[in-house]
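With one protein chain held back, the other chains of the complex are shown just where they sit.
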Amino acid sequence: MKPFGYVAAKDSEHAVALLAEYGQGAKVLAGGTDLLADMKFTPHPPPEVVVDISRAADLKGIALTDAGLRIGALTTHSEIVHSAVVHQVAPALADAAVVIGAVQTRNLGTIGGNLMTCVPSMDSGPTLLAFEALVTIAGPSGRRTIPLSDLFVAPRKTSLAVGELLVEVIVPKANLYKPTAFQKFGLRKGQALALVNAAASFWTSEGLFSEPRIALGAVAPTVIRAPKAEAYLSGRPVSEEAMAEAGRIAATEAKPITDFRASADYRRDLVAVLVKRALAGAWDRATPNQKELAS
Amino acid sequence: MAEDLDVLDKTRIAPVDSLRRADEDLRLPVVARPSTLPLEPPLVPQVGEQTHAVGLRAQRPDSRDHGLGLTRYIDDIALPGMLYARIKRAGVASARIKSIDISAAEAMPGVMAVLLGREIPTNLFGTSIVDQPLLADPIVRQAGDGVAAVAAVTEQIAQAACDAIKVEYEPLPGVYDAIEALKPESHKVHGGDTNVYAKKVIRQGDVERGFAESYRIYEDEYYTPGIEHAPMEPFTSIADWDSNGRLTVYASIGRITLARVDLSKTLHVPISRIRVIGTIVGGNFGGKNEIRHEPVLALLAKKAGRPVKGRFTRVEEFVASTIRHAFFMKYKTGVSKDGKILARQIRMILDGGAYCSFSETTLGKACILSTGPYHVPNSFIEGYVVYTNKTTAGSMRGFGAPQVCFAYESQMDDIARDLKIDPLELRMKNFFRDGSMTATGQVLHSVKVIESMQNAVKKFGWETQS
Partner (left out) sequence: MNVTLTVNGEIRSASVPPETTLLVFLREHLLLTGAKTGCDIGDCGACTVIVDGKAVNACLMLAAQADGRAVTTIEGLATREGLHPLQKVFEETGALQCGFCGPGVILTSKALLDENPDPTTEEIRTALAGNLCRCTGYVKMIDGIHEAAKMMQSATPALPAPEQR
């Protein structure tokens, strides 16, 4: 690796101060699994200083708060997989976390890092988008909370300004327990990048889809929602056919590319299948009570 | 600033006491070494006798050290004063080097030696056709070709020096497909008038008559891609000269004698003055059968006057080593009404990549085995290896046997389906028997393929499958 400076932040406040001090020259290290892999073989010059936030205790942890489920940006994928509260209120987050990398990378990699790397195939993104998650960003002028969808700008580019830091992800209280499922398809079972991933969530009201949310990964420059498919489902009776049709509509909303892993056509086909499965998975997750209301 | 860069505000360092371990803390287990095979009775069988080793349980003698992490692989070895080498890779697949500027690299603190292809006494090696330069000069034929090498006090500096080397290329046309490479108008990777560099033809009986007598004839095409061995341990070697001018190379290499020959030829050093120490190989699969960068390391070591270690990155492992040949195969098979193979005509094109390596061996074995374990009275086999501007193909487990197996067994299944014969039965009908003659005219003895198949079928329950 090329030489760089290093400074460890004690907490988020210290981290923000350090980011202000170093400005453009700083790179944030959370879990390091993406940053180090990138820095090792990149032809680009190294950052002036790596700001290691991995010791900032206030950025860790999973807890239920007044706002909803709060996941600190430094929470590792393994911690999400093993979190009892996640399994209780938003189990799809664990489904998405358990397919990221391998055990070793899940033990190091963080949810904040996964989001901030902002690659289209990230596995954390679709489920959180389906949950309409919020993210809190700390900066020199204080904190602000924005919808997660406003974080993603382009591949490897977020809307954070220089000196800002992602501190937490919040699943809003209204969406806790919302039946949600995540689906991923890679070239292997283990340690694979998603060719396509997808998440779907919906409430049911008197047998009808209510507030359906569909999110897709690896088929556009960023993780995206599929608004047309959502609109199609909204207010329609819950049925397998509707789920399949929503998948087909979502496939028209995807803008996949052809690369050495898969062709665009193949990815579009996958979108249709994975969206259908995600919707069916969410339906499986609906409590008997919810299903009863629906039928 | 300096303080900021330290971890938090820590002043701790390890107390000397904690390093002073009592004898009972020494962690090497005192349990017995793994059992090895008994020496009595002798395991080497006499003529006509079964070896006594069959049925005995043996443990690998080296697995204890593997599990303890004590096995000394090549990258675990460091010599005093050792430097680290990096090789600058072309990154373009077909080009002529117009100029190389190494001045910035040489001026870099910590850089002890820089080497170019023209400085290598004989800048070519190869196991049959000697066609591969150690460092391209002046023609680059694959993206993984090295163009310059650096030895420095750390790998980091060596890499920075490689990055600082400026190479100017004149792009050349390239050829990236084996079938394209056969066309007369294709770019000739090594000049001349053809990209074909090895050919093999095997004839047995009269294939035309066989087809004429056939009930049905099947013509199919098969393709298998190139495959990297991807051993867990990347190529690594250390070169060290002693004060008497003798060279010792420590290398994770499977064929030390071949390595000595190639080192001797490329360096112009008598073979008696070259010692190659083969370290425990962390995965070979055929990919560590020949030299790779050892003469370059030796020359860097000579220039710098210090031992030099060079290790491939995982990327180099894919682009600058060898891979399994991609095969394009055409199979034409004539069978009788009851499913007996009467004639088989096979044409195969091997994508050899930029250099020959073990292509001739691979082609030979592929052709010899291409009719499968089946009695084929009339056969005509022709195989060609062609140069392309891709990663060099070389030896890999089976030397071409798996590729042709994919083709002939795929076709057997198709034939069985078409003739509505059980695929097992079709094979049983055609298997070699004692006294069968292969395509090359070899008469076989001790043929057990039918019994082996019967056993296999029983074990995985073929009858219950369909």
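Chains here go by letter, A and B, matching the order in which they are written, and residues are numbered from 1 within each.
What we mean here is this: contacts are C-beta pairs under 8 Å (C-beta built on N, C-alpha and C of every residue); 3 or more make two chains touch, one makes a residue touch a chain.
This one's a predicted model, so the numbers in the text were calculated from it and none came from an experiment.
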Visible chains that the absent chain touches, using the contact criterion stated earlier: A, B
Omitted-chain contact residue, chosen from B:F235, B:F285 or B:Y355: B:F285
Which of B:R96, B:K183 or B:R314 contacts the chain that the document leaves out: B:R314
Among B:D62, B:E221, B:D242 or B:D434, the residue in touch with the chain that has been omitted: B:D62
In chain A, positions touching the absent partner: 1-6, 8, 29, 32-33, 36-37, 39-41, 46, 50, 52, 54, 78, 101-105, 107-108, 189-191
On chain B, residues whose C-beta touches the chain left out of the figure: 5-8, 10, 12-15, 18-19, 21, 24-31, 34, 59-60, 62-73, 75-76, 78, 156, 229-234, 280-285, 311, 313-314
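Keep this in mind: only the chains that are shown with their structure count from here on.
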Chain A-chain B separation of Cα centroids, rounded to whole Å: 41
Interface residues, chain A side, partner chain B - complex: 1-3, 5-8, 10, 18, 41, 43, 49, 55
Touching residues on chain B, where the partner in the complex is chain A: 4-5, 7-8, 156, 160, 163, 313, 315
